[in-house]
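This is the structure, below, for whatever I ask next.
Of the protein chains in this complex, one is absent; all others appear in place.
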Amino acid sequence: MMIKNTNMRWRLPLICFVWEIAMIVLFGVFVRYNDEADPHWPEYMKKNNLTLDIENDFYFRYPSFQDVHVMIFVGFGFLMTFLQRYGFGGVGFNFLMASFGIQWAILMQGWFHTFYEGKIHIGVESLINADFCVGSVAIAFGGLLGTISPVQLMLMTLFQVTLFAVNEWILLDILHVVDAGGSMTIHTFGAYFGLTVSWILNRPKLARNNDKEGSAYNSDLFSMIGTLFLWMYWPSFNSAISNHGDAQLRAVINTYLSLAASVLTTFAISSAVNKKGKIEMVFIQNATLAGGVAMGTAAEMMVTPYGSVIVGFCVGIVSTLGFKYLTPLLAKIRLHDTCGIHNLHGMPGIIGGIVGAVTAACASEGVYGAEGLKKFFKFEGEYANRTPSMQGGYQAAGICVSLAFAFVGGTLVGCFLKLPFWGDPTDENCFDDAVYWEVPDEEEEVGNHYATTDAAKQV
Amino acid sequence: MMIKNTNMRWRLPLICFVWEIAMIVLFGVFVRYNDEADPHWPEYMKKNNLTLDIENDFYFRYPSFQDVHVMIFVGFGFLMTFLQRYGFGGVGFNFLMASFGIQWAILMQGWFHTFYEGKIHIGVESLINADFCVGSVAIAFGGLLGTISPVQLMLMTLFQVTLFAVNEWILLDILHVVDAGGSMTIHTFGAYFGLTVSWILNRPKLARNNDKEGSAYNSDLFSMIGTLFLWMYWPSFNSAISNHGDAQLRAVINTYLSLAASVLTTFAISSAVNKKGKIEMVFIQNATLAGGVAMGTAAEMMVTPYGSVIVGFCVGIVSTLGFKYLTPLLAKIRLHDTCGIHNLHGMPGIIGGIVGAVTAACASEGVYGAEGLKKFFKFEGEYANRTPSMQGGYQAAGICVSLAFAFVGGTLVGCFLKLPFWGDPTDENCFDDAVYWEVPDEEEEVGNHYATTDAAKQV
Partner (left out) sequence: MMIKNTNMRWRLPLICFVWEIAMIVLFGVFVRYNDEADPHWPEYMKKNNLTLDIENDFYFRYPSFQDVHVMIFVGFGFLMTFLQRYGFGGVGFNFLMASFGIQWAILMQGWFHTFYEGKIHIGVESLINADFCVGSVAIAFGGLLGTISPVQLMLMTLFQVTLFAVNEWILLDILHVVDAGGSMTIHTFGAYFGLTVSWILNRPKLARNNDKEGSAYNSDLFSMIGTLFLWMYWPSFNSAISNHGDAQLRAVINTYLSLAASVLTTFAISSAVNKKGKIEMVFIQNATLAGGVAMGTAAEMMVTPYGSVIVGFCVGIVSTLGFKYLTPLLAKIRLHDTCGIHNLHGMPGIIGGIVGAVTAACASEGVYGAEGLKKFFKFEGEYANRTPSMQGGYQAAGICVSLAFAFVGGTLVGCFLKLPFWGDPTDENCFDDAVYWEVPDEEEEVGNHYATTDAAKQV
């Protein structure tokens, strides 16, 4: 066996510096503050008949932005610390990836959405959207956790953010679909992109029951920090870029209810599929979140409170069964998925897209009001003649486009990452922080030292 | 000794499914969005002379809601991870309980407070109130931690939420008292309900010095995550449903000051009652929060900044002394209280109720302004003739009603939970995750690997 060189000493610094210097140049050329972040804001207020500072979009969205920010860095980061010896890699590489990804996303999304007069104009919504985009990379990373090098991760981030922005632009601007919480753009795309890359990078000898690919008591508790911050803040995720007023509140209510329901069915199925009726932590860490994923498209629609509960109920079941039966099956066909992203983001993401399509197709003036319907789906300009049932069709098309981008993009990126000089670990070294991190070896000694001392004292 | 069957395989899934399907049916029949979450919001604005989207209650309360949400799930959840081998149960069962509880609370509180035209209308305040209600169950669970099965917990949640809603309705609608942070409805009721259940379920042979009923170094740090998020966000808890404007800000200031003061007296007493002057982590984890509990009724009143500091000063002392001397005493009369809820929520809750009653009785037009006084205590309609001193009396009555509900309700529910088929653990298996959870046994192997190496080195 060829021993791969996993020494990052030149490759990681090089890619970090090249990426970041590129950011400086591009930000210098393109990025400016938008009207709400510019000192000319008082003049903008006058021009637009705004009377109060609090009408600045900042005050509508900043609390939600901060919640989303916590989800990306602490939520996804700590969720990925469940492996007993890959905690540094989980939380640390997610930190690195997301910090680069948000900068590149501001540029990519800016060119597509807030580019005028030769400049990208950024405001609070740009920051939220950048975090969203990076969320899809965090999802893909979850599938590959422990098997790729930080250099591969940085390369993947560059390409995935790019593809994300194009896919998002097609969905929002060409298909004109609603997807405020990203069931399609973030979850479906992110999960299947990651799985495709994993498939291409496949490691036939990486046993599913690798000793290190398990959790430890404390690592499971660290992971629960991630789970809970994702779970608690998901209502902010799905409402962060919704329309001001009722839409934001409605998205919160629906997501809150769907999440609550999926917790119950996750616990139920977890206990039911275990011989001794015991609950498995990995299901609780993940499948409880499916209710949020599946509300990513429909949250701000009139999906109704009980509709939300039903959706959460169903995806909790689907996701938990996926973890129990589907992941081992996929492993057999050599599709490795460390965090089970297929169960948490893949299937629930598609379900979320379908729920959105059906809810949109069922929209009516009776429910939304004549004005409300037009305003909500932005049936204006070239879309003035679109009907709810047509909208449902376009929503469904959005799922397909996202999947196509994931499979094609994932294949291309996967092949590129397969090149032999990116420093990925050998099969034996997967899921082990010691490859890329200085790991402290003092811990156990001190533990012993104390134990010995205490024992001595007590004797 | 009869070996109890703790296998949850059929019982837990059954109860989860039954409870959740009931939720779906009841939500379908009863729950709708309120005006602020409905797409007809623009029309509602016109009708009510609102000019800006930002006047939607969502923007007044959503940041506080999210803080409360964190307190319930991460705060209470991680606070209960202090036991060395019951971390999964602490954070996991709290997660399960709260997810069901909030759904049932939305229904129960909805029927009492926002039911009209045959429907419950929910908005952002409904979500906060549901979280509050579940907080009282989390408190009761704290007293029983490690000694009950998840099935018992689910049953208890159903009944306790029901009783909570009735008690709350009597206090707020019949007695017309102020209790925005729930010193009476949440803390006093929750603590004494939990203690009564614990008394009924008593386990005479459960030694207080059970080996497993202690903390470990890392479990104490996990628990501090819970403590700190509770402590930091308590100002949001006590102000979340206060009147817009000054009342919310005042509640924040008072709670902030009271909490800060209780930290100092907790450290002081903790050191003073230890032979070597050493601080005990369990006191810091809990008694530092008493300042928030004791401000639950009076926070939005004119309790004054120094009044808040005095209250925090006193309850920090009372709570710490309770942990040191009262809990062991209660254990002797066979009242087991795992987390010391009597010290953190029971006594400080009653003190909070009394502080509220006294502050209300002392209210005057000089301090609140003539309009302010009427507006604050809602001395309108049938309550138009109420005076501050009368209000003080009603506030005091609220404490008594809450206690009565706790004792009577706790007795009934305790007797029901004592039935032998709910799968509670034997005394030997209390405080052990291995009963209900798949606990990873990899940890120790890795530990062993290291430990062995180290041991070898040291020999």
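By letter and in written order, the chains are A and B; residue numbering begins at 1 in each of them.
Here is the rule we go by: contacts are C-beta pairs under 8 Å (C-beta built on N, C-alpha and C of every residue); 3 or more make two chains touch, one makes a residue touch a chain.
Being a predicted model, the structure only gives us computed values, none of them experimental.
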Which is it among B:F88, B:W104, B:F189 or B:Y233 that touches the chain not included here?
B:Y233
Contact partner of the left-out chain, one of B:N129, B:T157 or B:Q248
B:Q248
Which of these touches the unseen chain: A:G92, A:G214, A:G277 or A:G312?
A:G92
Given A:C16, A:L172, A:I200 or A:V358, the one touching the chain that is not displayed
A:C16
Determine and list the chain A residues touching the chain excluded from the picture.
7-13, 16-17, 19-21, 23-24, 27-28, 31-33, 36-43, 52-54, 56, 58-59, 62-63, 66, 69-70, 73-74, 77-78, 81, 85, 87-88, 91-92, 95-96, 99-100, 102-103, 122-124, 127, 150, 218, 222, 225, 436-440, 442-443, 446-448, 450-451, 454
Can you list where chain B touches the absent chain?
52, 54-55, 59-60, 63-64, 67, 84-85, 211-212, 214-221, 224-225, 228-229, 231-233, 235-236, 244-250, 252-253, 256-257, 259-261, 263-265, 267-269, 271-272, 274-281, 284, 288, 302, 304-306, 309-310, 313, 367-369, 371-373, 375-376, 441, 444-445, 447-448, 451
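Here is the rule we go by: only the chains that are shown with their structure count from here on.
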Round to the nearest whole Å and give the separation of the Cα centres of chain A and chain B.
31
